[in-house]
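First the structure, which I've put down as structure tokens, then a few questions once you've had a look.
With one protein chain withheld, the remaining protein chains of the complex are depicted in position.
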């Protein structure tokens, strides 16, 4: 961390600042220049409050040099992390295709969709049992019963299951879930993140609606700091001024996060766009950007879905899309050259 | 709700849509115009999924007419709600002044600050025991011990106390807190909101960092739908492109929310600005905009505060500010006229 | 346009409103329902001020049904527009590759880069002669002399040239430019747009930094309403809270704009990302999303470029990228199937 002092900083105040910084466990190297005195702080600066230091009367400016995350940082973990989920693995050059309904509505529904998406090439089944809804009057999900239906679908198809947790109190119900999803609205529910760090199931961490990459990685860091290194990052669109799409998919997240971190990155084009006809082109673009996988909503009857029907593909649409995504992934992995 | 159909909508599809809408409990009035057929949906439309209807192939556009919140809606509750908090009341023409440290650090600290802010005119004491921090390596608060120190300060000064809850599991610890705060990052932690709706303590609901008024009122609705009508809304700045201030205070929230809702609205200028010298002018502007109160960070030693020192007033600064705010409130309540 | 009246609207006020609307040239169909009276306005509603109508005391809500743009609207022009630019054509299934330096710095520089990018597969040359810079103290471009150097490069290579206009007064200098660029900051410089509509050169219209699709298309409409239908839309990133990238590339703009409009859509990954290493993955994703082309910054010596060196590819990097983009475009055009 670099601290630039004001020109008129008194030597006494400077000495006092350096002493205080040293009590925080960092060593301080000062460089007195013509225009400014600059302090270089060396050591573990991740716990220093940059806003507090900025507010000191002798400080002109402060700049963090080191990223504030460690476990999620590729600098300290150069190899790609590959996350095992049930009988499949996410990352490491493979293309994960997660598909399924927004909400679990019945056993018949979810088993039927699971069969269809498996046949089309999906490698994991998604489905919401606990649903975060803006309105208390909207359908809130089937809860524990929904989890049971997902497990039935897994038993029928062999597909690992991923579903969203909304509160620590639900954790015991998730013991037999393969991948635990943290939704965008809970990305900074720090107590939930800590609890997920203390257990062993892998975590699918969605980006908050207006979160920066650094905030998102800090949330991954909460899970990893607890000992659980199996975190998958999922971009699901950010809030912008554009209202035609539900959110704006930020595909640059793929190459950027893969540079900053070793964690796998997948894309959710369904929630980002909010319109099913946008899912195929955006899924295609996501594969081209280098995503490790996709999570796509598929519903057998979108018009009667209990939530988010507008963005769900029909099974036959997914069946048309999935092999094209795999072909593109193969084409690019082979060097993207024409022969 | 108004549904505009596409020009080429077939009569069979229209009939099927009307039947389906009627199964949702609304009655449908159709109006066939030259250019468009328009359906007017009457009844309780709050549970209809506007995105789903928009996605139907025969639908051109959908427009919600009724606000999706009821308990928080001034239309159905024209009188201002006044929320009792300990020995004070929020709303109804009074000016609530909540002050105290960002984090509780020691009993001595919080009791000392409580005495100082009470002497200056504060009517409630704030202080964080459970702290939502972006980094897992930052100070996370004293927890239950911090709550005890707040209660000591209350015993010493008589000031009611407000502090933040971060997880349902902490609820039993909050039984003797006067006002339970829900932070910006938890504004859409729906399970927490539901739990707060099932208990009796009043709730201070902060606006999410990029939440709209409607989303914020829907979160209040979650609490109120559970039976707890004592909700106070708190604007604490929204995220914008401006980086000079920590967030951008949206003072229009005061007159707008007081028109849309009957709930009291208070302003947090400390978190919004992130700089202590901005607190006095923004607090003054908030009173002028008609706010029911302010929540201000005060710390006896901001440079050594364990969090957010940059935005804390010193006790003597608060002592200079508070009577000016009260004088302005009195001036405006008296008609704002010069004599 | 649909106007929903308040429940208590008096018949006199309603009659007065209808008369006033009819003077605006629209016909009004009213539908009296139980809960609300609804007016359907038929005819050319593009000139009605939706905010003004919303503010009338008897109006509950107003909803525009028809898009406010006509010439740019695919509904009235179902075929893709193909824009001729010099000896090439943009749109219609081809992949346009525009490359060149951010700023023209010397004849030698721009001719050298033009040769390199042509050899690599570029179909057009870009280069800034008039530069919009945030600071008045930054390099403002070579002006007319820069245009001459671009023309030299065209004479040497045959590549059509595209460069930015900043003011109507420069228009006479652009008579021999092949494609006139309007920058993001001038997207709503309406007088400039009108002037470009009155001349014949095709226009490359960049999206404003926080413009919606509709605002962008309305700016295209300004040009087209003057008689010039040769407009190419260029997404160059929008401003979001993410600061790691310079802007956030919105690739959904490609499929959305191609649905709403018949105009070609190209992508600028250089300005969007602000980092040269992000250009290849984002360019690849743009092709996969269906873009009609790319505009990429290429500089022979990015470290000494007079502006935006950080985001420029070196010629050899562009030479590696361009054939891969063409191969991907061919792969997808052929159906994206593996054999």
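Letters A, B and C mark the chains as written, and numbering starts fresh at 1 in each.
To be clear about the criterion, contacts are C-beta pairs under 8 Å (C-beta built on N, C-alpha and C of every residue); 3 or more make two chains touch, one makes a residue touch a chain.
None of these values were measured; they are calculated from a predicted model.
*Asks:* Omitted chain: which shown chains does it touch?
*Replies:* Across all of the complex, the chain we cannot see touches A, B, C.
*Asks:* Among C:11, C:78 or C:136, which one is in touch with the chain left out?
*Replies:* Once the missing chain is taken into account, the touching residue is C:136.
*Asks:* Return the single residue from B:65, B:82, B:173 or B:288 that touches the missing chain.
*Replies:* Of these options, the touching residue for the absent chain is B:288.
*Asks:* May I ask you to list the residues on chain C that touch the chain which is not drawn?
*Replies:* 20, 46-47, 49, 51-52, 54-56, 68-69, 132-139, 166-169, 185-186, 188-192, 194, 209-210, 215, 218, 221-222, 225, 239, 246, 274-276, 302-305, 307-311
*Asks:* If the hidden chain were put back, which residues of chain B would touch it?
*Replies:* Missing-chain contacts on chain B: residues 210-214, 238, 240-245, 248-252, 254-256, 259, 272-273, 277-278, 281-282, 284-290, 323-324, 327-328, 330-332, 336-338.
*Asks:* Can you name the residues of chain A that touch the chain not displayed here?
*Replies:* 2, 4, 27, 29, 31, 33-36, 38, 40, 42, 60-61, 63, 65, 239, 241, 243
Everything below uses one rule, namely that only the chains that are shown with their structure count from here on.
*Asks:* Averaging each chain's C-alpha atoms to get its centre, pick out the one most distant from chain B.
*Replies:* Here the answer is chain C, farthest from chain B.
*Asks:* Can you identify the chain nearest the overall CA centroid, using each chain's own CA centroid?
*Replies:* Measuring from the global C-alpha mean, the nearest chain centre belongs to A.
*Asks:* Per the centroid of Cα atoms for each chain, what is the distance between chain A and chain C, given in Å?
*Replies:* A distance of 31 Å separates the two centres.
*Asks:* Hey, how far is the Cα centre of chain B from the one of chain C, in Å?
*Replies:* The separation of the two C-alpha centroids amounts to 39 Å.
*Asks:* Pull out every residue in chain B that's touching 2 or more other chains.
*Replies:* As it turns out, chain B has residues touching two or more other chains at 239.
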